[in-house]
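What you see is the complex with one protein chain gone and the rest in place.
Going in written order, the chains are labelled A and B, and every chain counts its residues from 1.
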Amino acid sequence: MAIPLAYNVRSLRVRWTSTVVAVLGITGTVGVFVAMMALAKGFRATLVSSGSPRNAIVRRAGATSEMESAVSTDQLHVIEDMPGVAHKGSEPLVSPETVVVAAFPLKATGTDANVQVRGVSPRVLEVRDQVKIIAGRFFRPGLDELVVGRNVASTYAGFDLGSTVKFGGGTWTVVGVFDAGGSAFDSELWADSEVVKQVYKRPLNVYQSVTARLTSADAYPAFKDAITSDPRVTLQVDRETDYYEKQSRAFTRLVTVLGVLVGGVMSIGAIIAALNTMYSAVAERAREIATMRAVGFGTGSVVLSFTFEALCIALIGGLLGCIVVLPLNGLTTGTMNWQTFSHLAFAFRVTPALLLGGVIFALAMGIAGGVPPAIRAARARIAVALREL
Amino acid sequence: MKYRHLIFANLFRKKIRTTLTLGSFAVALFLFGLLAVVRGAFNQGVEVAGANRLVVVNKVSIIQPLPISYEQKLAQVPGVTLINHENWFGGVYQDERNFFPQFAIEDETQRQMFPEFIVPDEQWKTFSDDREGAIVGEDLVKRFHWKVGDRIPVKGTIFPGTWEFNIRGIYHGSRPQDDTTQFWFHYKYLEERENPYWKGLIGWYTVRIDNPDNAARIARDIDATFANSPWETKTETEKAFAAGFVKQAGNIEFLLLSIGSVVFFTLLLVTGNTMAIAVRERMRELAVLKAVGFSDAFVLSLVLGESLLLAAIGGGAGLALSKLFTLGGDPTRGMLPYFYLTLPAIIVGLLAALAVGMAAGILPAWSAMRLRVVDALRRV
Partner (left out) sequence: MVRVDGRGDGNSLVRVRGLDKKYQRGSEEIHVLQGLNLDVDAGDFVAFMGPSGSGKTTLLNLLGGIDLPSAGSITVAGDEITHMSASKLTAWRARHVGFIFQMYNLIPVLTAFQNVELPLLLTKLSSAERRKHVETALGIVGLSDRMQHYPRQLSGGQEQRVGIARAIVADPTFLLCDEPTGDLDRRSADEVMDLLGRLVREHHKTVLLVTHDPAAAQRAQTVLHLDKGVLVEGRAAEVR
């Protein structure tokens, strides 16, 4: 025989201040935890989506990032001839690239941030087919023209279509905006690599990396083996997605560790709040409980009843926490990518899985906060409780 | 104080509730300590910045080098008293995840420029005499169990090949915030094996000036000296330089502030509610005290005193725990070189806890004070 649920719901309403307090404790915890995980996920997603499994990025063996790498023109030709490289007509779909960093003021703070400038091949849109021009046009080879990622205009000052920008000792015109599907490229400036090298006084026959589009994702192993076993070159090959995934690790790890730490500690606080509320509830309702037990409800029913009450609080708190955090989804923020030393814009990413996790987390807190008081309620001596005034 | 036993006796009345409330304070202040530490870690560069030091980097891009020949021109800028240069090496020791910063440095000037790093004289001498010598920070020694005399292989990335160094000295920081994760070796050694592309170039200059008040003027003078040359400079104070990095890392302070506020607000609610419940249960007793002749103010102080005591004890425990936690070092292994809870942070934490105790206790204390004896003693 179970105690009617209406009793619990009404009791929660009657003691609404304590209920609200416990709910808010859980809301705060779930909200903070989900927000931090969404931050980490967003950063990681941005970087991971920067690559395509069909592309391979080739750098000098031993370089940890593009900046430290160097690939000569001779090596470039070797790469172009490798098996698995896709072609358009007779042209290999390969983009030799140079990356540099330039400082521009952030719109948000006015202070400078390092922006990644990527010198690319004019064929880059065919190599990276997930990138599309959404405004203006692509740059013309050989000219001081820029196409900028869609996050650039909103993050840094002075990058509207048609405006001129000075950096590297040269003057550039923004001729187009591209959409790279929410990846790291959306925070970059792209220009003709030959022009970039000239402006930055880099040796003209050296690039920093070569991105090759393969005929299919399965062509990668053969491509990689061919290059690494070739005695003419000392190069390392990565799937583009893996390369970017590695870059995301440091920051993701930092935020995840902090998120778990903060969330964990806060959950203890929330459980304490729930315990406080439930213990007070049990104390205040001692006579009611005793009466119910005298009437014939068993200890099991009492335990279940109070646990249910705690879970109600937890569920409301968890849902509220998720709702509060939901508007963050898609909100762009930025941080420094320590691998490329440049600023990276990314968005919070609140996934259904994360929300579900938040609710489950809340329910777990509810159980931790509800069961001990429930057991105490069930074990109090009936006669004593009935006599109490 | 002769009323001490009244306060304590009340706290022991419902041990579980008292423990839980203490726990709430401890949790909140532990988090506060944690957040203060993380904030400190991000701001570390700013905090240790020398007031009388300027950083001179390539204006075009921070990763671009500057000619070593600039030293002479820099020496001629009025107000400049010492010049030092460093070069980022960026090598890998065993595994990419074992990140630590490596710098190719200028022997004597490095030591003079950064007096906060302390190296015994004999060790520095051995270092100077050894072309392949290295001075490492004590954090590195702790992390990798190195000792003086070890030969350390580092795989170069920007400067390819395998480079080997002999540890000749260990430096200590003079303040807890000082970064002791650095690895220094001779620029001379780098120069010998540099590829031709990097010949005669260094990463950036650090310049000491005679008077911090002249910083802005001297910075402008330096940049003016090299304007319109192939290698233009951007000069700013060390503090501004470090602050720029922090700003780029995102609005960390905002994030921390938000979390902190959420935590404290929740704590306030929980403790306020607990105090309210506790006072409600004691109405009759408080009325008796008043009937016996204790004043309204006394009753107010009693309730408030309990609240503050809980705050002080719980908060103190939380802060102590977070201090203990920091002794375990950086949990992210390498991303936060400075993981330390400062005394000012601890004091702020305690004050915040007391403030919450005050705020949570004031309403119940007030209602206890205003309690009409007659009403409370009325038989039910």
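List of remarks:
Methods note: a residue touches a chain if its C-beta (ideal position, glycine included) is under 8 Å from a C-beta of that chain, and two chains touch if they have at least 3 such contacts.
For clarity, every value in this text was computed on a predicted model and none was experimentally measured.
Within the full complex, the chain left out of the display contacts the shown chains B. Only one of B:Ile209, B:Leu289 or B:Ala368 touches the chain withheld from this view, namely B:Leu289.
From the options B:Asn10, B:Gln182, B:Ser307 or B:Ser322, the residue with contact to the chain not on display is B:Asn10.
Interface residues of chain B facing the missing partner chain: 2-3, 5-6, 9-10, 12-13, 284-285, 287-296, 373-374, 377, 379.
Convention: only the chains that are shown with their structure count from here on.
Once the centre of each chain is set as its mean CA position, chain A and chain B turn out to be 25 Å apart. Residue ranges of chain A in contact with chain B, taken from their complex: 17-18, 20-21, 24-25, 28-29, 31-32, 60, 62-65, 67-68, 100-103, 106, 108-109, 111-114, 167-169, 200-201, 203, 250, 253-254, 257-258, 261-262, 265-266, 268-270, 272-273, 275-277, 279-280, 283, 333-336, 341, 343, 389. Residues 16-17, 20-21, 23-24, 27-28, 30-31, 34-35, 38, 60-64, 90, 92, 96, 155-158, 160, 197, 230, 232, 234, 243-245, 247-251, 259, 262-263, 265-267, 269-270, 272-274, 276-277, 281, 331-332, 335-336, 380 of chain B are the ones touching chain A in the complex.
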